[in-house]
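If you scroll down you'll find the structure; I have some questions about it.
One protein chain omitted, others in place.
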Amino acid sequence: RVLSAFQDDADRKSVTVHETDRATMEAGDAVAAVGGDGTMLSAAGLARPIQRPLLGINSGKLGFLANIQRQDLSVALHDVASGNYELDTRNFIEAEFSNGEIHYALNEFVFSRHGSVSMITLSAEYDGEFINRYWADGVIVSSPTGSTAYNLSTGGPIVVPQTDVMVLTPISPHTLTTRPLVLPCEKDLTIRVDPADQKVLFSGDGNNHDLPAVSPEVKIRKSASIMQLIKLSGQSYFETLRNKLMWGADMRDER
Amino acid sequence: RVLSAFQDDADRKSVTVHETDRATMEAGDAVAAVGGDGTMLSAAGLARPIQRPLLGINSGKLGFLANIQRQDLSVALHDVASGNYELDTRNFIEAEFSNGEIHYALNEFVFSRHGSVSMITLSAEYDGEFINRYWADGVIVSSPTGSTAYNLSTGGPIVVPQTDVMVLTPISPHTLTTRPLVLPCEKDLTIRVDPADQKVLFSGDGNNHDLPAVSPEVKIRKSASIMQLIKLSGQSYFETLRNKLMWGADMRDER
Amino acid sequence: RVLSAFQDDADRKSVTVHETDRATMEAGDAVAAVGGDGTMLSAAGLARPIQRPLLGINSGKLGFLANIQRQDLSVALHDVASGNYELDTRNFIEAEFSNGEIHYALNEFVFSRHGSVSMITLSAEYDGEFINRYWADGVIVSSPTGSTAYNLSTGGPIVVPQTDVMVLTPISPHTLTTRPLVLPCEKDLTIRVDPADQKVLFSGDGNNHDLPAVSPEVKIRKSASIMQLIKLSGQSYFETLRNKLMWGADMRDER
Partner (left out) sequence: RVLSAFQDDADRKSVTVHETDRATMEAGDAVAAVGGDGTMLSAAGLARPIQRPLLGINSGKLGFLANIQRQDLSVALHDVASGNYELDTRNFIEAEFSNGEIHYALNEFVFSRHGSVSMITLSAEYDGEFINRYWADGVIVSSPTGSTAYNLSTGGPIVVPQTDVMVLTPISPHTLTTRPLVLPCEKDLTIRVDPADQKVLFSGDGNNHDLPAVSPEVKIRKSASIMQLIKLSGQSYFETLRNKLMWGADMRDER
């Protein structure tokens, strides 16, 4: 059984999840989310503990995750019911605070300046080895899935989902030679607010979380938690890229 | 007479200006500021209404504005006293609010997302003609003087001071084809928070100013207010660029 | 009288100009070019010595210069005949060789590596003052008109035509802190192949010119030569920008 559990509201700015959704989701074999990629991120977060595959039905333009057009819905549901699909598995990344708190994100964690346009300084190390002290508006730690979101807007590369990496991308870095850094994702990438008394906004997939005041450092790694995206036959990551980034629609003239 | 009026504090994070500074400054023929470029921005703001030329003495590394090394101070003061200098005139840019309030900046005005990592949307028009609706972390409106500051960190070009332009640079724009835009600076560049109810941080040279709630739009133009920087013989903008951006110190190997 | 003198060939890769064109052009009051912006560049070069205004009729997608849609041609011709138009004046930039040879370009001059992927080194000075020694694939010197062409592809800013500047943009620079530089355009910007024995490709608006072997340096400045583009009422530079760069057509989802 496939139960539709989500729908973003009219202006697509927020997602309303009804009280009953969790129970509803557990009763089904899969979760269908109707909306855009923002809706999919919320749905993925809710579906994570119960481990149900997700079907992303786009209410507007085609999404990276919400990859089924509304008009194709009945065909898609039929395909799903008859087992005619693949599961595209994406790992969450997880952020562990110094107080033991753990947060999950499918796209990215962001450390950002807060309340002023002054830069912040953040230290990064991987598997205990010092990488750099960033002097910037902030940094993004993105999964391959999130590489086409905020990471892309700040100059980070596109990363194909089937790679075991994460990307550490500085936001408007003061040091002009710091660049996006592609790292393995098995060990801990630690981001430390240094000095600790800076005002820093921390978020995962767009949701703010308060950093621990005493020891504001975060260990980020690939999570064992997964999101299984239902992928119908004929769907292609590269085709979605070309469509979403309009690679074929160049309007400038040749030189 | 040259009277030293400023000095930044030990960690160079903030500027302490004593109560007497304004009177002291008016009593002199020039204002000497000791610190970094941040100190110079504050000094320029204070010297603006009284129109005194500025002498920038760098307490640390060479600055774009604080361009006199501390060890050269006595020579510099002697040169100034004997009239052996040029005045490097820089125009402020000014921001006029819909309620008539006016703010000045030497470097840049910034409109930024506030309190979350969600993007904001800002409309821009020049001389009444619509440019674009930006979907980004924000935008920077930079003077040539400010082009080597925040603007540079976000991918904007370096602009030689003797040009009559300003730069409109989007910060981490969602639309990947929006790029820094160099405009004339005589007419009004209007930036509008659109829709008006978004949380937007507005600042000039790093100082926050509350936008009018009802009609959050700002008209930015080259100001008639000027800053006159005392420039000793032998000082060169391009040399400062090369030093500050370490153009000669490339450490990577040839290919 | 308006005489159509140009038409690019079917695959829009090259422009065929008939023997009679020069005479034909001189007989008319204006020159109409049918094609894309590449055709317009050729037409502008041919029209330069005889100083006739240009009407750019686009045979395909809308151009920055070829700004009249084919279907609007008869209306446009009527408007031109009745004087219902403005002239949008653009200055050529000119390149003077050490041997006295002068070349003109509407968009840009390019110095590029030639025959290998090895970098070249080029020195730049403005008005006799040393700017930098670039270690790169090459440099572009672009007019405002050319800022949306090759310059944009290499990270240079968009420059509104009514500004008295040119842009010096390094191509894939080895030194990561060298950035596009916006300069005044009245004085000479000198680019020197240094050392002189490097293999360097030099071109203006896409046409190759052999640099003098003995003293391979080029002085570039705003030319007194102008191109007058016929601009019909209702045409807007910013609208063309939005259309050509598809600023309104963002396909990625909000964050």
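Annotations
In this document, chain identifiers A, B and C correspond to the written order of the chains, with residue numbering beginning at 1 in each.
The criterion applied here is as follows: a contact is a pair of C-beta atoms (placed from the backbone, for glycine too) under 8 Å apart; a residue touches a chain by one contact, two chains touch by 3 or more.
Here the structure is a predicted model, which means the values were calculated and not measured.
Checked against the hidden chain, the listed residues A:118, A:207 or A:225 yield one contact partner: A:118.
Taking the complete complex into account, A:167 is the one of A:106, A:167, A:191 or A:230 that touches the chain left out.
Checked against the full complex, the one of C:124, C:152 or C:211 touching the unshown chain is C:152. The omitted chain makes contact with just one of the residues A:132, A:207 or A:228: A:132. The chain not shown here is touched by just one of A:77, A:183 or A:232, and that residue is A:183.
Seen from subunit A, the chain kept out of the figure touches residues 117-119, 126, 129-133, 135, 144, 147, 152, 155-160, 162-165, 167, 174-175, 177-184, 236, 238-239, 241-242, 245-248, 250, 252, 254-255.
Residues touching the missing chain, restricted to subunit B, are 12-13, 36-38, 61-64, 107, 148-150, 152, 176-177, 179, 206, 243-246, 249, 251-255 (touch as defined at the top).
Taking the complete complex into account, residues 110, 112, 114-118, 136-137, 150, 152-155, 171-174, 176, 201, 203, 206, 208, 245 of subunit C touch the chain not shown.
What we mean here is this: only the chains that are shown with their structure count from here on.
Taking only C-alpha atoms, you rotate subunit A by 180 degrees to land it on subunit B; that is to the nearest 5. Between subunit B and subunit C the centroid-to-centroid distance comes to 32 Å (mean Cα coordinates, whole Å). Here the CA centre of subunit A is 36 Å from the CA centre of subunit B. Distance between chain centres (mean CA atoms), subunit A to subunit C: 42 Å.
Shared interface positions of subunit B, defined as residues touching 2 or more other chains, are 117-118, 152, 155, 174, 245.
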